[in-house]
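Following: one structure in structure tokens, then a few remarks.
With one protein chain held back, the other chains of the complex are shown just where they sit.
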Amino acid sequence: MPAAVLALTLAGLAVAVAGQGYTPFLLALVALVTVVGAGLNILVGLTGQISIGHVGFYAIGAYVVGVLTTGTAMTGVVNFWVALVAAAAIAGVVGALLAVPALRVSGPYLAMMTIAFSFIVEHVLIEWRTVTGGQNGLMNIAQPSFGFGIDGERSLAVLAVVLAGAALLFFHRLAEAPLGKAMIAVRDSETAAQAVGANPVVIKTVAFALSAAVTGAAGGVFASLMSFVAPSSFPFTQSILFLLAVIVGGAGFTLGPVIGAIVIVLMPEMIASLAEYRLLIFGVLLLVVLWLAPEGILGTLTRYLPQPARRTPEGSAFDLAGFLGDSARAPLIVRDLTIAFGGVKAATNVALTAEPGRVTALIGPNGAGKTTVLNMISGFYRPDAGSIDLGGRELAALPAWRVARAGIARTYQTTQLFGSLSVLDNVLIGLGRGDTGHPLASPASSPDRTTAEGLLSFVGYRGALDAPSEDLPHVDRRLVEIARALATRPKVVLLDEPAAGLMRADKLALGSVLRKIADAGIAVILVEHDMALVMGTSDHVVVLDAGRPIAAGAPAAVSADPKVKEAYLGSGTMAVRPRAEPLAAGRSLELDAVALEAGYGAVPVLKNVGLEVRQGELVALLGANGAGKSTVMRALSGLLRPVSGTIRLGGECIEELPAHLIAASGLALVPEGRQVFAELSVRDNLMLGAYVRTDSTLQEDLDAMFARFPRLLERADARAGLLSGGEQQMLAIARGLMARPRILLLDEPSLGLAPAIIDELFAVIAGLRDRGVTLLLVDQMAAQALAAADRGYVLESGRVVRADQAAVLREDPALEAAYLGGLETVE
Amino acid sequence: MLVTSALVSGICLGSMYGLIALGFHVTYVVSSTVNFSQGSAVMLGAVLGYVFAVRVGLPLPLAFAAALLACAAFGLLVERVLVRPFASRGSNAWLMATVAGGIVLDNAVLFTFGKEPRSFPPVLSTTPIQIFGTGVYPLQLIIPFVGLGVALGLALFLRRTRYGKSLLAVVQNADAARLMGIDVKAAIAASFAVSTALAGLAGMLIAPLFSVHSDMGTLFGLKAFAVAILGGIGSAAGVMMAGLIYGASEALITALFGSSYTHIAMFAAVIGALALMPHGLLGRAAIKKV
Partner (left out) sequence: MRSRFPARRLTRRAVLAGVTAIASLGAFPASAQESIKLGLVAAMSGQSAKSGEAIVRGLTIAADEINAKGGVLGKKIEIIVRDDESNPAKGAIAARELVQREKVAALFGGLDTPVSLAIVPFANSSKVPFMGVWAAGTPITRNGAPENYVFRVSAVDEIVDEALVAYAIKKYGAKKPGMILINNPWGESNEKGLRKALETRSIPFAGIEKFETNDVDVVPQLTRLKAAGADALFLVANVAPSAQVVKSLDRMGWDVPIVSHWGPAGGRFTELAGPSAAKVHFIQTYTFTGKLSAKGAAVLDALKKKYPEIKSLADVTPAVGIANAYDAMQLTALAIAKAGTLDGPKIRQAFYEIDSYDGLIKSYKKPFTVENHDAIGASDYIFTHFVDGEILPLTQ
């Protein structure tokens, strides 16, 4: 890449020196827009912030050079080069100042703030007449000379090209440097960035200041090139064009701004002869470019480039204890931790001690406050009272990034990887612990890379190192997140439901990793619903209910505690719930699929899948992670289109229908992860479930639903996003039932639920079955699913490999080894 | 008198900003996108109103209705051509595309409608009436009521009706909305139609007090965006309130301190207000869990 920039710069210099007519002038303009683009790319491409006010920084740079080189009473006439440095510096400082309020806002709010900024600059330039010359601007701005006959416009073209080359190299180096990676990390997940010790305030402020300084320097050269500036030289639309140069070229690509600048400077020149129609045609051409390359020209082109060969981590004998060093092992002592949200106490007097070298489990029903406690320990929430003591240091009320630097690392219920960064970079950022160094610091060293690889192999990650982490399958995300947490050399690791959504084999592997982590001397705090994992790996268990600790002790003692059984484990039997009466044969087909094939992009996921669900049946669909279960559900419900093959609902073909028409035909899917409308009330969620219905019995159904799920009635007017996981799952099912569907599809309903709730959930499902509702169920709790089901299908790599009566599948030893084994979890 | 006259002017203009800003609000709450050519839609409403009323010679109410319909159709076009191709891939290039669309529309109108400003037929704006020693056109008194009425209607529609709630569901979880049987594409398209129709309505309301030309909408669009953001773009009431506050402050600053610093003061206030209230006046943070 640096070679490409160098070659472009040399080519530019040749044109600047030898070009005839107004070519050097145009080249200078292209180069200046490139410089601004490179500066703006720091914001747009790295921190992901959109600025529609960069013309303000450009104008500031231009006026600093204009005012200083034409002379003021205070400074006299200032040398051009000094003025140029001042332009960059002043713009940079203004950028840092603007960052202060801008940090608090995002999205359209940030866009508005930057627009307002550029208008303030414009009007200050107009009103501050004694300095800026007002509306009619500044004339006769100095132009530097390089000698050798290179002067005037030519010298500025040379300067602009050199500056452009430097700006591109700067961007390239920054993007590779730890600081640049940290900027991307903050964009992808600010929460997780803090949790590895990065301070988003500093990182975003630096990004703003750097971006503004680069833009200011370009403005300074622009003033000299034009030798005249006025407020109207910097119209608001110029900001949009700058942004366009970045987007059209490809945000985040080093060379993107070059291409963008060529498009937005040269395209209008090519159509200059259209005179009054130029702007019209330019607008149309911009649209055409956007339509052709919506991800930017480079973004679109790289999709056709061959992907580099994938590398996977090597070696498994990573010495974690050695990596951690002999930093003092210290216990984490939490006392009387209390927090309330809007009067609701989420945690009251929680106390626990996590000893180094031990796994401390924190369990409890959904909504018990487990994640809230983790959030307080990791500094994401500020506790109302209580102390968090790590080796004698008080951590309560410190910001998250300080807590992280003090030695507390964590993972999240929903993984929070830096999605656009590679797997390796995710871990490398952890290694840096937020110490990003200066903008031009060298990229991660080779020993660091080896360490990161070692950590990945330690946690059992076997996938590609350079794949963007957002493309990873579920299991691998969990593993990478754990590796990233370990990379910060923590004293304490907090793990929030690491086993959720994992199959049994993966859970076993995870359990041994947790053990190894503890054995290396780290205090592990584990929040988890999978009781087998909790009982198998923990040394100490703390049980929370309704924000209060109700029991603590050794795993066996805790699970025998009647209070714990009542609050958390439920009846503890995970009862098999067979039908009272066998289902009559000869029932009509409700839903069937024949030769179903579907996939994402070019990758087919489902191959020749066939299944059928008869009226009143409960059919279970089983398979490992990534076998294609959810893809089947998405294909059946119409969320995934196009598909090939046939899908019939009540005999009617629906494979070409979009989701909303399929829903109207009587198929309701309760999607994976509940997907309630978080900002709408519980009641509104239920009413929307009945959106397709036109009959007048809605209110009765609503009452019936509240009667069946009394917890929902209590919270009928609360925002659904505030419900606990179990409540949300009940809401999602109730919402699905409100449609009075001919068939209800349930995708992973037990995910993330406490044992007692899972028990309750399967009771509800069995109840629906007994009332004659036709059901298709996908669940990782395969044993429970089969216990309630009439028939089952087993999916492997997108193909149906078994189809049989549920009772037969239940007894199959091969299946049991692979997927079942859920039933023995508790007792 | 200085203050009352400024207040009357400001509230009238402010409710106009509010109307246009409601257009930003309605697309944002359904699709998280906004149409940056909203100012051009204001212009389109006024220009088409003029064309239908003066050049075609339709009776005013009919011309109004025809122009509103045309504005709504323009909104459908914006959504289909300038927003959907980008938003559906998760790209934010719709921002630039709608700006470019605005440039194209402004210039297309420039060459078809004409380069000269024209006068809209007066509607309740011939004889001023005296209120607190200030001359006011009856139309100026009506505009705030129209604005408040529309805001109230929109808020009731979105929060109280089934169809309104289904629109709100779309932005929170498009896939889940489709599973409920909601036609997501149609909902988003409808929101753009409503949005540009609101802008067109604002354009026609202001036209009798102003003049009609291809460039008239840009500044309105920009101020309305500021208003939408200030109010909290997710809240219709907040947006309308911010419109009134913005219009009144603008006029008061001009009346009390002179026009030199109006823009600097207003835009600085926007930055300050957002720094203090990152979600605007009545906006609220989305529920965020980790």
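As written, the chain order gives the labels A and B, with residue 1 at the start of each chain.
By our rule, a residue touches a chain if its C-beta (ideal position, glycine included) is under 8 Å from a C-beta of that chain, and two chains touch if they have at least 3 such contacts.
Bear in mind the structure is a predicted one, so any value in this text is a computation, not a measurement.
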item	value
Touching residue (missing chain; options A:L29, A:A261, A:L611 or A:A756)	A:L29
Residue among A:L103, A:V202 or A:M267 touching the omitted chain	A:M267
Residue among B:L2, B:L62 or B:A186 that touches the chain left out of view	B:L2
Residue among A:V65, A:V124, A:V248 or A:V289 touching the omitted chain	A:V289
Hidden partner interface residues of subunit B, rising order	1-2, 5-6, 9-10, 12-13, 106-107, 110, 115-119, 128, 130, 134-137, 206, 209-211, 213, 215-216, 218-220, 251-252, 254-255, 258-260
Residues of subunit A (touch criterion as defined above) contacting the omitted chain	20-22, 25-26, 29, 126, 129, 134-137, 139-140, 152, 222, 226-230, 232-233, 235, 267, 269-276, 278-281, 284-285, 288-289, 291-292, 597, 599, 602, 642, 644
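Note that only the chains that are shown with their structure count from here on.
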item	value
Centre-to-centre distance between subunit B and subunit A (centres being mean Cα positions), rounded to whole Å	33
Sites on subunit B touched by subunit A in the complex	28, 34, 81-82, 85-86, 89, 91-93, 95-97, 99-101, 103-104, 107-108, 111, 162, 165-166, 168-169, 172-173, 175-184, 222, 225-226, 228-229, 233, 260-261, 263-264, 267-268, 270-272, 274-275, 278-280, 286-287, 289-290
Of subunit A, residues touching subunit B in the complex	50, 100-101, 104-105, 108-109, 111-113, 115-117, 119-120, 123-124, 127, 191, 236-237, 240, 243-244, 247, 276-277, 279-280, 282-284, 286-287, 290-291, 294-295, 371, 375, 380, 412-414, 416, 637-639, 658-661, 663-664, 668-669, 671, 675-680, 684, 687-689, 691-692, 719, 721-722, 735, 739
